[in-house]
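Only a single protein chain was left out; the remaining protein chains are all shown in position.
On to subunit A.
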Amino acid sequence: MAFLQWRRFNFFDKEPVKDPATDQIFDQLKDVNVSACTSGRGQLIVGDFEGNLYFINRQMELTAFRAYEIRVTHLLQLKQHNLLISIGEDEPGINPLIKVWNLEKMERGNPACTRLTRAIPGNKPTPVSAFTVHENLNFMAVGFENGIVLLYKGDVTRERHSKSRIVYEGNKCVTGLAFKTQGKQDLFLFVVTENSTVAINLTAKDQQTLLENTGASIGCITMSDASQDNQLVIGRQDAVYFYQPDGRGPCLAFEGLKLQLHWFRGYLIIVGRESKTLPRAPVLGPHGMEMNTVTVYDIQNKFIAYSAPYPQVIDVLCESGSIFIFTGDRKLYQLQEKDTQSKLEMLFKKNNYALAISLAKSQQLDQDGLIDIFTQYGDHLYSKGDHDGAIDQYIKTIGKLEASYVIRKFLDAQRIHNLTKYLQALHMSQTATEEHTTLLLNCYTKLKDVSKLDEFIMTKNRAVDFDVETAINVCRQSGYCAHALALAEKHRKHEHYLKIQIEDIKDYQKALQYIGKLDFESAESNLKQYGKVLMNEVPKQTTELLKRLCTDYKPTDKPLIDQNSLDGTLPSKIQKANAEEFIHIFVNNSSKLTEFLEHMIEVQPNSSNLVYNTLLELYLHDMVHEKDISTRVDRERKTLDLLKNPDANYDIDQALILCQMNNFKAGILYLYEKAHLYQQILRYHMEHLEHLHVIETCKKFGQQDPQLWIQALSYFACKEEYCKSQLMEVLSHIDKKNLLPPLMVIQILAHHSTATLSVVKDYIVRHLQLENDQIAEDERLIKQYREDTEKKRTKIEELKTSAKVFQASKCNICSHSLELPSVHFLCEPHSYHQHCFESYAENDMECPVCAPENRKIMDIIRAQEQSKDIHEFFHNQLERAPDGFSVVADYFGRGVFNKVTLITDQHSKTSNASTR
């Protein structure tokens, strides 16, 4: 029935124990008639039927002492205390004696016996069949062959304070006892007899629970460790049963006669005799001993870890991390558990990866080790062609194993499902790179698995665990524009969104709406990029958006007035784009551009000149291409309005060129005027032979620029056709304003054949007359000045040469008759009383009457002297004066060319002083 068994492995190394001193097989117990064995705290303890106790330490050194007079029957070494409890007999007959040995305390070379108690149930001595001691040293239970269980409560190491009571009375031999502490306080005692299994709750008035109406034979009872929840384990013929204090637990159907059960670190060790299944008679070992089978079961992972025959196993001791099997030929065998790695190797060889994984988990193998198993398992399944299974394993390696290792294996088109699954898991674990995202999306698209793609893209609300841009690109490339779009929108990749919307989906309306929702900077840059396309497709909306963008932009999905501005704390900044940057968008759509620019100018009169220039150009263009007269006039008016708009910030030169190019007369003239280019206006009119306008222009702007008249003159003069009247008018203007010397006029007119003498006759005659008069006047004046000069000369001569008689009788100051002392001056002559003179005269030298007059003249002379050196002033005057010659003459009169400077003060002083 091997089929109905667990998998069998060999995870233990069997080795006969050797004496390290001699390197021979350890046989020091070969003559010992063993009665009981126990182990703990690094040593094996054997008792014999002679009452001796043998201690074997780690170095296989044997020590012994005599503990009982007759024999030892039971031994128990506690795990947490260095205490050995033994039951044996010191006296003949049935007289079991419990001894507790403190192995740390030595008395006369032997361990100290701290307690000595007779074990008698009631009053009838009975042989002890089972006993156990609780590790807390407070409970000790002893079972007897007559079915009674005696419980000793109180300190186990001493007899004092220890009370005993009968907790169970059965009718068959007690075969096993075990304590179990459950929860914090509940203490149970399992009692197994030959025909029943009972749990006794020692903390609840010894309440008994019958677990089973069958029991077990001696030896076939053990307690599992914490890994199996400290259950009572009982081996019976048909199976191994587990018990909790309240009932039966699972069972393992290991058939066969069981001799002993032991528990070792999660392993259940069964010593059995396979009688039923063996076809031949029981195999006999050396010395005719019966062969037993020692089987080690891993309960958790469900396999047989070791199984081998041994001759008549006396006991199995679990100590120092290995199993010691004490066989009938008095030999010790040590079973050493293999290390995890070699166990795994064995499992790998058998391709039993599932077991390897669970084993590794139960052995607390580190993560790297597990990953290694998963990888190997995956490789194995892959090589077997189980790709689905393989990928499941590979998924478990995510995070440790290089993803490309797996991906490369599954790149085959037929494995794309597996690859997809792996990549999905990769993304789930947040370890995916851009390439992985690309690959996964490619897989989805190859598989045409739109729902998965949807799921991947749409439902990931948590942190972005893939590279969004890559995803967008892949989706685009494979034609899943909607997905790419959704992604872009969700992750606010505006450029991508618009690119897809415009280039792939061609839903310009939506694209435009999207831009409208963006914040200012993004909206601006995106509109710059896609404006042209959008303008082509949806001009109206695009223009509207541009208008918004260039005035006071706010995203459409934001409230018009945000909270900040409501609070008044932070006035929101008005964001607007420069209109000129968007002009190029309107290529081929001048009407929208006009609309846009008009809007801009309206809301923002201080727009840049580019805006105005462009608008002007548009106007002109429209105007020129307009066939209908009335609308054309209308347009002309509009254009002119723009030109005349004082806010219009256009570039005059450019505007002029535009007007000229488009031959917009009104505009050209207006611009000339604005630029003060009167000459240009004139020339314009001349070119267009508009005589009337030429005269008008001259009249209008003659004030600012007299040259206009001259130009007009030469223009009319050279005209072929008869234009006497104009010529006359121009001449009269020139004459009136004295713009040109007659000679020049004549010269100009003389150059051209058309101007006849009759035209200029009047002019010339008048001028000649005028000049004659002038000459006559000048001559008269010259004559007068000469006479005056002559008079002055004679007077000076007179004063120099002839005497002067002072005949005045009255003082010229007080008008009283002159009295001595008096002062006389040559000038008139003037005479004064001295006291009058002293009180009136500013100084002694001057005549008080003549002094102001003299001073005035002196000042004039001085001023002339000074001003003659200010050349700039002279030049200025010269330039401004209508008659330059007179200015020069004036300056000549002031003595510009005098070499000697006249020092008049000196003169008057000498002349006056001498009169005293």
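By definition in this document, contacts are C-beta pairs under 8 Å (C-beta built on N, C-alpha and C of every residue); 3 or more make two chains touch, one makes a residue touch a chain; residues count from 1.
Everything that follows uses one rule, which is that contacts and distances are computed from a predicted model.
The chain not displayed here is annotated in its UniProt record as "Ras-related protein Rab-2", chosen from "Os07g0574500 protein", "Large ribosomal subunit protein bL21m", "Ras-related protein Rab-2" or "Adrenodoxin-like protein 2, mitochondrial".
In the complete assembly, the contact with the undisplayed chain comes from A:G247, out of A:G247, A:P309 or A:G893. Contact with the chain that does not appear here is found for just one residue of A:Q228, A:S478 or A:Q680, A:Q228.
Among the residues A:R7, A:K452, A:R683 or A:H835, only A:R7 touches the chain that is left out of the figure. Per the touch definition above, the residue from A:E15, A:D238 or A:D634 contacting the chain not shown is A:D238. Take subunit A: the residues that touch the chain left off the picture are 1, 4-7, 228-229, 231, 238-240, 242, 244, 246-247, 249-254, 302, 354, 389.
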